[in-house]
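FYI, not all chains are in this one, though none of them got moved.
For clarity, chains are labelled A and B in written order, and residue numbers in each chain start from 1.
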């Protein structure tokens, strides 16, 4: 695994570039991402390119042997460009423009902006496509950041109509698919259809789901436009985009089909603060992030690129500027995050950013260096971990163990009709992921279109749109599989299946969901040693349940290894279910304390202590006096990492 | 009382209509509401009517003897109509359009949309007005649903100016009535006046109140337009509209003057979740609804139609889709709700809807049938209650007992100037209603214009605009009467009366409110065994108070049976006040446990257990070994109902 950083030569006086490059090497970095926000310097006036400075910057980095990932600058079109076609900006749900003055001020559907992107990307690719220092390209930057996937512009409206016409051909088919008869919402032609916005009450959910599919497809084609240009002019370089955390607004699996490497931007502290975690978790992990946040995304994005190659393009190196509260990371945790990425198979961990900028929006975002050019804590840890990584042989990602099936459309669907406010798809997936990880298991998070053969256990937290083809695929697998609540609850058109949920799953599991209930906080259904909250389903079946509530209602049903969970589960229930599945699958598990996580990669075994207290690996029977540690030792301090070589006989241990 | 359902033949393949009709009869339903959202099928292209399908649907229902309530489809104008005059949609308070894509996408003040409504209603009335199966018409659907009463469109602005010119004739009179001198808000002519919207800080409250009166009057005239057309072309049929729960945006008393039957849509679980109830109540009654929610509306809407005729047009039969959380009703509670409506004098309980639709916005709203055509729990209970109703002779609503006076303008006024955030009119009324009902009393909720003679007790939770005529009316009554806080606090122009509150009431009760105070949560004034919260008034009077705080300040004052309560009361205080009033009025009361409610209708006595625990009617001295039950028995299980015949000597028991 390589280390790198994000660098903005245009932000600094040219006379310190050489020193910057030298210091990067000295710390142990080998790759640098540059250029992705520099349009106004590359093309300061319409049509007038200034390559000189960028030539020099690239050469400066190249001269010390740094490899370069060059970003296309399409996330920050300059003011003169926006002023030349003011309707290129996106329109928000209230009908307001999303103006110039920060970044991502464009609508994916604006055809002339796409032309401008073609032009600038072509120019960049032609200038640097064959430069030996350029090893990869990053397209744009963080698609969707600041809620920029869905736009209600005129361009988007016209593109949506075209998308619908292509999908449905006949507007009558659309009327039926959406159930437009419901409230006289029938259309006579595609030109009558508007985006599902500012309606009196909620718009038709089928309308919304198609709009989100459309918006996601716009991202896919926008990205492909750039990739096609770059591949043609820069052969042999990796195509990369940097995804974000807990972000499901577009289909990353689809975008990933056009990439060589899926990268993501890892800010564990910011994500903990900004997302659904409880106050208790936000305090406990304020300086580490929840132990599963980074790993979840590593495992998710590894599955979002056809070849399974992935990186961390931006790694939090200190306090950030954008969360409600921004504490400093625990000393040592930047190192831990770096080794953790390695344990999950990353090719690169690139710190964001080289030096903290003293100006503009992100001036309070830490870098490896402080604004006064001294090393910040991030640099200290990067230097240490660079040495440690060198001790570890690169290994491939190892054998398949547990697969979680993730579907972006599920997120869109449940956001469109949650039915209960607390039913959040990404949280349900995360809960199941976390339960598996607390059993010490290696997890792959994959698309429902992925090859599932070879996995020993499969978990689909919820798969609301369930095709017969998918059911046929799982029929061929002889491993334990769990489907979570609301699986098979909708057709692809966002309708309830004629045979009721779980739809096509009934082919292998004879049960029907006859009624569902969402439960407000505090309203729970009692199990023996756990509570069901948020969601419960009434099941009609002759199957004997394998988990019941105290009132005898079944909440888990299985047949031939295929299981259906008819409730929102607690961690306690999940642990029991997964332990049973692992036992059936003959997968070794290890019940871990709350703050400890394991990961194996090839024959390397990693252990990470995300807690404040030290842990003893021997006490947990994870290590013994005989264990030879490559990194760390059996006593794992706060933020500590240990790595040792796994034994052959424990092959089955995840 | 009849049972019915809401049915949408246009949603289903025609080949199942016959079976649907047969099954409705089989369950015990006799009325069906249809048509209210079907405009796009009745008139698929401008001016081209398609009656054939509706003819067949009506005949299919008629053939098995079902009676039909036909809805006018004006809540869902088709897209082609909206596109032909895009300014017919309402404009929200932010100036945004309220677009096509769901329902109720029209502004009541748009004159050309009114013409279109005239046209479609006339066409419907001419086609079906004399069809023997048509027994009633429903105008539009749920006026005001999704916050659609007040619009800030150009049409509304022009209509408002006209309304003002008619009301005030002279703009000088308006300037005085509103007190426009206050901040140089004086107008020189009516054409200078805009809706009270997007002002820098709060607009003049008189301006707001007149705008809400105007908006309400627009509903009245919109409804009357349809009623007049229908009455002329469909003689002998009942005119109905379906009101909503806890909804006060327009004056239902005024709309009701043009109707034969006031109906309403009863969703006890959704209302509990969405309104002001405490978390404790929301958990305790999650699957039953608060015991007074349905009854409150039954008693309210009975008073919203001149003849006192009323129905439940939509009865929740299972989980709904639109609350934040949507649990399933307790088994048996749909039956309880149905018998409860009967006990309060309903003519019809119509379940919404026949079959759960698998598509569009309400696909998660339960019906009597599941989407797969099997019977849901609602159908099971409807079938049972249909048999039970047949056992009970219809009786009239019985003698007058307690009247609550309800004023829609009071709701508008306190929303415009709450003076303390927690002063909510509808909640105050509900609190008083609930206290009366927990004493076992029958309650009528009536307009201040209603005939009050014959009532044994009268309660006006608050009547801020109090005319001398009304005071004269109560002078003639020799029964205990309670006026709540802020009664008489404003003139009809939204000014403080010259003689101070309670204004004209001082004619019968010599006291003045010299100062009022709103209290933040936690700030209370101590009574002996109760707390005053939210609101307290400083009273200037020589009267000896009948309730005082521990510091001797009076909060209840009375003279000749007329009482004024100068505080927001707790349930404890209300119970004491009402017991005293009942004793003075010689009205029998019964202190009920929290979950039990009684209602008498003619000589039938009903008891309803809204709780989870069983209750014994004997233990409560409500029944004895000798009681002959028509329904149920002395042990009342959870969701249980008992009905027995009242004794003559207990006439005074409510």
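The rule is short, and it goes like this: contacts are C-beta pairs under 8 Å (C-beta built on N, C-alpha and C of every residue); 3 or more make two chains touch, one makes a residue touch a chain.
Note that this is a predicted model, so its numbers are computed, not measured.
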Assembly size in copies, with 2 chains present: 3
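Basically, only the chains that are shown with their structure count from here on.
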Centre-of-Cα separation between chain B and chain A, whole angstrom: 48
Footprint of chain B on chain A - complex, ascending: 94-95, 178-188, 192, 194, 196-207, 417, 419-422, 493-500, 512, 514-520, 522-523, 538
Touching residues (chain side chain B, partner chain A) in the complex: 10-11, 37-41, 44-45, 73, 76-80, 83, 90, 94, 96-105, 145-146, 148, 273, 279, 282-283, 286, 318-319, 321, 324-328, 356-364, 366, 370-372, 374, 376-377
